[in-house]
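Each chain you see keeps its place in the complex, though not every chain is here.
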Amino acid sequence: MESENRPLDALNQSRGKRIMVELKNQKQFIGKLKAFDIHINVVLDDTEELENGEVKRRLGTVFLRGDTIILISPAH
Amino acid sequence: MESENRPLDALNQSRGKRIMVELKNQKQFIGKLKAFDIHINVVLDDTEELENGEVKRRLGTVFLRGDTIILISPAH
Amino acid sequence: MESENRPLDALNQSRGKRIMVELKNQKQFIGKLKAFDIHINVVLDDTEELENGEVKRRLGTVFLRGDTIILISPAH
Amino acid sequence: MESENRPLDALNQSRGKRIMVELKNQKQFIGKLKAFDIHINVVLDDTEELENGEVKRRLGTVFLRGDTIILISPAH
């Protein structure tokens, strides 16, 4: 079985790396992916909240509830 | 198995500490994390509700229903 | 196992006492907590509906469906 | 085990009696509680739909889907 056939496997490859998370309320968070689960609940470390590309808040560790998440992508 | 691989493990590390919870209706609550479950239902002690960074209400113990929560982070 | 580790245990401590329930539609209800379940469906006795801190309706016994609830706290 | 410890037990006490049901779309229905289930799907007999306290429609038997319900209370 190929290790990347499932979305969570692909997400697992970002563990420990910086990712960008976009929420349904249009907020954007960039941080290091520390943990996630099957509900796509996500924990980030060293997190920044962005608004129009500008850092709005620095939040350290953040737990984001999965059902508020639209999109996850490696941070540039 | 590493103890912080799952989001709820990370949340567990905040037990007894002050955290900030943001809801879908944009309200913010800061209190001491007393309990949580897999639905991310959360109970806080010594809770303050904030609006634009100002304390709006002091609520003591508060039960917050998980499906209204967007974000949980250690309080600064 | 400590009896207050889970949110429903904390809620259980309010059984028979007056609590305040806030809904997603911004309505507030104060009444004596008679019953609740894992969906956070709640039954209150001697219930008052409040609007801007004023009593709007007296409703006696009220069943509130859990998925409309944001917050539960002991009534002041 | 006390018979009213659970919200559905409390609801069961209204079986055959007139109740008021409020929906998320702000509509109000008053009728005799004929049946309900764990999803809080509700069937009323001799139902009236109210708007601002005035009867808007008489509907006879009505099935109300649980996830649209906010509140159930004995009708005055």
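Letters A, B, C and D mark the chains in the order given here, with residues in each chain numbered from 1 onward.
Everything below uses one rule, namely that a contact is a pair of C-beta atoms (placed from the backbone, for glycine too) under 8 Å apart; a residue touches a chain by one contact, two chains touch by 3 or more.
It should be emphasised that the depicted structure is a prediction, and the values quoted were computed from it without experimental measurement.
Here 4 identical chains are displayed in place, and the whole complex they belong to in this file is assembled from 7 copies in total.
Going forward, only the chains that are shown with their structure count from here on.
Chain D has its Cα centroid 19 Å from the Cα centroid of chain C. Between chain A and chain C the centroid-to-centroid distance comes to 34 Å (mean Cα coordinates, whole Å).
Those residues of chain C in touch with two or more other chains are numbered 67.
Interchain contacts link the chains end to end along an open line, per the touch definition above. Counting only pairs that meet the touch rule, the chains in contact are A-B, B-C, C-D. Across the interface of their complex, chain C is touched by residues 4-11, 24, 40, 66-67, 69-74 of chain D. Interface of chain B with chain C (complex): residues 23, 25, 34-37, 41-43, 47, 59-65, 67-68.
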